[in-house]
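Presented below is the structure to which this report refers.
One protein chain is absent from this view; the other protein chains keep their places.
Order as written gives the chain letters A, B and C; numbering starts at 1 within each chain.
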Amino acid sequence: MLNYLDKIKNTDSGNFFLMAGPCAIEGEDIAMRIAEKIITITHKLKIPYIFKGSYRKANRSKGSSFTGIGDEKALRILERIGREFGVPTVTDIHESGEAAMAAAYVDVLQIPAFLCRQTDLLIAAAETGKVVNVKKGQFLSAGSMKFAVEKVKEAGNDKVILTDRGNTFGYQDLIVDYRGLPEMQSFGVPVVMDCTHSLQQPNQSSGVTGGKPELILTIAKAAIAVGADGLFIETHPDPANAKSDGANMLHLDLLEETLTKLIRIRQAIL
Amino acid sequence: MLNYLDKIKNTDSGNFFLMAGPCAIEGEDIAMRIAEKIITITHKLKIPYIFKGSYRKANRSKGSSFTGIGDEKALRILERIGREFGVPTVTDIHESGEAAMAAAYVDVLQIPAFLCRQTDLLIAAAETGKVVNVKKGQFLSAGSMKFAVEKVKEAGNDKVILTDRGNTFGYQDLIVDYRGLPEMQSFGVPVVMDCTHSLQQPNQSSGVTGGKPELILTIAKAAIAVGADGLFIETHPDPANAKSDGANMLHLDLLEETLTKLIRIRQAIL
Amino acid sequence: MLNYLDKIKNTDSGNFFLMAGPCAIEGEDIAMRIAEKIITITHKLKIPYIFKGSYRKANRSKGSSFTGIGDEKALRILERIGREFGVPTVTDIHESGEAAMAAAYVDVLQIPAFLCRQTDLLIAAAETGKVVNVKKGQFLSAGSMKFAVEKVKEAGNDKVILTDRGNTFGYQDLIVDYRGLPEMQSFGVPVVMDCTHSLQQPNQSSGVTGGKPELILTIAKAAIAVGADGLFIETHPDPANAKSDGANMLHLDLLEETLTKLIRIRQAIL
Partner (left out) sequence: MLNYLDKIKNTDSGNFFLMAGPCAIEGEDIAMRIAEKIITITHKLKIPYIFKGSYRKANRSKGSSFTGIGDEKALRILERIGREFGVPTVTDIHESGEAAMAAAYVDVLQIPAFLCRQTDLLIAAAETGKVVNVKKGQFLSAGSMKFAVEKVKEAGNDKVILTDRGNTFGYQDLIVDYRGLPEMQSFGVPVVMDCTHSLQQPNQSSGVTGGKPELILTIAKAAIAVGADGLFIETHPDPANAKSDGANMLHLDLLEETLTKLIRIRQAIL
């Protein structure tokens, strides 16, 4: 699994893999520092690791929210992390024109959940030849993600990952439906649980999405127990002051302990 | 209301306005025929009318679904309808690069529900100076649409319309929340009920969205009763053989009778 | 419709009927005062009217909430209202043993939404020979209410009314699905919209259900427009100080104006 990613390590450990990093690339120093810390931890725990960072936030609730430090600047940081640390990297794209641009810098292109039905975007991502990680729309069933997988594969790219980030449950809550994980795995692709965004509390009157970060471990434990192939966790050394999604990022200091507990569950199901 | 649309007629009748037409522009003859029929009806009933037709379907469940007859070809048909019949026209766009292109042919740019949070797209649409009709995401509250309105207005365009097309209710159903209509009207914009897509039954295992067209009148009556400013109805002379969304389009032969009933309710609330 | 209720008036007016009164019977004076006021209004507006009052509140969130002034005392007040004003009355029962007791005092037995699947309760209510008004569970589809109707009818009682009070939508909200009204009418029974409880905001951390009373008219307008046979409205001269459900009761002073608007919509659909 994921062997199509040149730089991925520890794939023979039997562990789940990890996509982790800050929500957004806020600057070079902090991104490098986060990457280094996570790489140290995942090396020690033998977890296959992909560095995650958004180069642009394109779908904030409010127009005034932080959207990035500049596309090329952020993408170059992602590239440098991949090169210097020898890890694969992932970032999300929002329109088909971004696919080729982002593909020049990263190893995995991620399709945001709101956009998982946009055929042009899926095809543009597929055609770069990079791995394509499609997030399941909050409004889509696990079963419907079969068609997203097919759109990528029909464009000639078999390297698809699906990520669950919860389902719309009333206006201000999301619920993870763990029945969807084995269902999506039945499409022959790795399935990831996004432990960060599935805890969002959307549609807050403030226009800033809320969260419940104390439940990250709960979401992750259940995912590993039911056989998730990977986890997606946004993490930051100072979530309260992060420029986006601070409400749900895991404090970087808690990452090792969190992963250690999850590995025990992983081993119990093998 | 809608007086910013040059070609709009009957705005002093006190009636709700109507966005109607086929789901997709399938060809020139059929589009012209549908337009002519609807114009005859709305002229007789004194309903302000905007012709609706998608020039491209970009978010079908399945990659193999009908996506259009060619962008320019379809846009030219929309332009011809606007010019020959003297009615404003609306079409939907999916990426920011399409905004200027589509704006050269139509009067209203529509933002699909899945894309209502895409800031770049909203701004690109706003910057054309055309009217922007934003569909409420199935996963968004009415209250959150305030931020979509603000994004358009902050880009210098006050001509915003909001359209409700229902809310995610389990995986395979949508529910219209009529409480949202007055809430969205409180943002100072006209609010439209999409009587077609709010009846969709998404996430069908076939990959083709289902529907309940016999309930179009029910959805519309409730909307008019609570004060909706406009209705969005996809209509076709032969829904069963339409190239997309046949499951929910109103048969064109039923349109006049449907609108006549709704006008009576409209008059009862004035 | 409802002609099986001896005391019902104005059934030939073509109007929707009204079940209204305070949430709970708080005392004789106030109950009589509310009844008199509503009877004056409905007489003037030619609306068939049933006085509503709970003699006991059996499913409050918290054990410490108000549950009643004593069963027999409250039931005697209901009986007196029926007798002195010549109106039919309705109250809700919670266990099968209450059916015969309540039936000695009122004309309509109401089955609370949480209890609409309790076969024993439905049968006990049916066997009294009184009219049975079954509220649709927040967790039930309109279609499933067919089985509730059948349970009552199979017990030998054809006098069934169904009342919609909204559907569970996330933990803290309810949504009315207006598609359900014609569906329930297709079972051959009158269908009522409960404009009070469908606005509840359940599962508040305080243990006291919240509400949105400013939307009562919105809920009712949509219901009348789609053809509801009746409305259920809890009303009180001082909702803020009512002993239960104050959050959603309509101020009694607003009742006439509200009904007058709704009658206009009713006339528009006949």
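Note that in this section a contact is a pair of C-beta atoms (placed from the backbone, for glycine too) under 8 Å apart; a residue touches a chain by one contact, two chains touch by 3 or more.
In this text the structure is predicted, and so the values were computed from the model without any measurement.
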Residue of A:Lys62, A:Arg80 or A:Lys221 in touch with the missing chain, whole complex considered: A:Lys221
Sort through B:Glu26, B:Asp120 or B:Asp173 and give me the one touching the missing partner chain. B:Asp173
Touching the missing chain, which residues of chain C? 58-63, 67, 94-97, 114-115, 117-121, 123, 137-141, 143-144, 146-147, 150-151, 154, 167-168, 171-172, 202-203, 205, 207
Write the list of chain B residues that the hidden chain touches. 169-173
In the complete complex, the non-displayed chain touches which residues of chain A? 167, 169, 175-179, 181-182, 212, 215, 218-219, 221-226, 261, 264-265, 267-269
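The definition used in the following text is that only the chains that are shown with their structure count from here on.
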Of all chains shown, the one whose Cα mean is least distant from the combined Cα mean is B
Interface residue identity across copies chain A, chain B - same or different by half: same
Let me spell it out: compute each chain's centre from its C-alpha atoms, then which one is farthest from chain B's centre? C
So what's the Cα centroid distance for chain A and chain C, whole Å? 49
State, to the nearest whole Å, the distance from the C-alpha centre of chain B to the C-alpha centre of chain C. 37
Would you mind pulling out the distance in Å between where the CA atoms of chain A average out and where those of chain B do? 34
Can you list the chain C residues in contact with two or more other chains? 169
